[in-house]
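Only one protein chain is missing from this complex, and each of the others stays in its spot.
And now, subunit A:
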């Protein structure tokens, strides 16, 4: 394994365990690796401690009754602490940076006939409603009309939960069990979803994008087949976790279709997965990546994507017509729209702020298939963070705090005097 790059020390690790074969094997390997070996000179463990986290998705995808029990036992057998977090907990204020943030963001988009250039997502921050977290999660996923989007949301929520939990437990590393097969699929599907900018981070063996918590993918060089064999030899049993697209045809979502494509291609051309994984590994994160995070997927936002989109997918025939467009959904017939416009467009316009510039390209594409939804508190919190950051940047020039800046100021003055 390629963990050699790690410095042995006092780091705490959080292992994301889904119970599937890959993460099961990862847990075992970590256990073997981290075991105190009596014959070794230094009796130090590589990691100070290991935490295990299992995200329970049964609210959404169902599954067998004893799944949870089985997964919990996997970790307990190895004497690891395991925490079960239901996915719907993302709506609880505990899973935000501050830990108490309770506002949610409600986003309304005008349904079917929206044009790409009108992708203004009106958002209202409000107090969390009093429905159960479980219902909120369901409502969010139901708000997305396409399975592709649902899957994306699913993925973002899980990642966000894991990161928050890792931070709370002071874990400096988060281990994800993506196999090379998985990563090859991800490479193609992320490319197809317009997420090429953040792709290098999302498949990296190690990334520091999330600050204090480094995400690692120790299984990135192993084929899912190899993992299956390993588990079989060691008699490690894994559980089957149904996904959103289980039992659905390949065309159900981009992710599902890609999986089908790669697995099929691998059958005919056995080097497909390794080739794709190697190609993807040669990509590097762009130097344009700054700390501008997309508020939904937490991945970097590429600058100027909105204008790019507007230029090459023209959606307004002339500027006058565009501005006079009613903001309410035009799926009503003409007459109805006139009546309702005073009701629906005006208040919407005033109370809302447009958050489309805080979304990455991929999420903006996703939002086309989303109706009115309410995002979990972490999104609302991120919006505020980003806005704050924007404000700070605007007044940055006038802030005198560091010595360097002062020197810069002096330099300028000297320059002026010379002139």
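In the analysis below, contacts are C-beta pairs under 8 Å (C-beta built on N, C-alpha and C of every residue); 3 or more make two chains touch, one makes a residue touch a chain; residues count from 1.
One rule holds for everything that comes next: contacts and distances are computed from a predicted model.
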{"item": "From \"Small ribosomal subunit protein uS7 domain-containing protein\", \"Thioredoxin domain-containing protein 17\", \"RNA polymerase II transcription factor B subunit 3\" or \"Cytoplasmic tRNA 2-thiolation protein 1\", the hidden chain's UniProt protein name", "value": "\"Cytoplasmic tRNA 2-thiolation protein 1\""}
{"item": "Among A:60, A:75, A:176 or A:190, residue touching the chain not depicted", "value": "A:190"}
{"item": "Selected from A:22, A:67, A:243 or A:305 as touching the chain missing from the view", "value": "A:305"}
{"item": "Absent-chain interface as seen on subunit A, which is shown", "value": "113, 115-116, 146, 148, 187-188, 190-197, 199-200, 250-251, 253-254, 257-258, 261, 265, 269, 272, 275-276, 278-280, 282-287, 302, 305, 308, 311-317, 321, 330, 334, 361-362, 365, 368"}
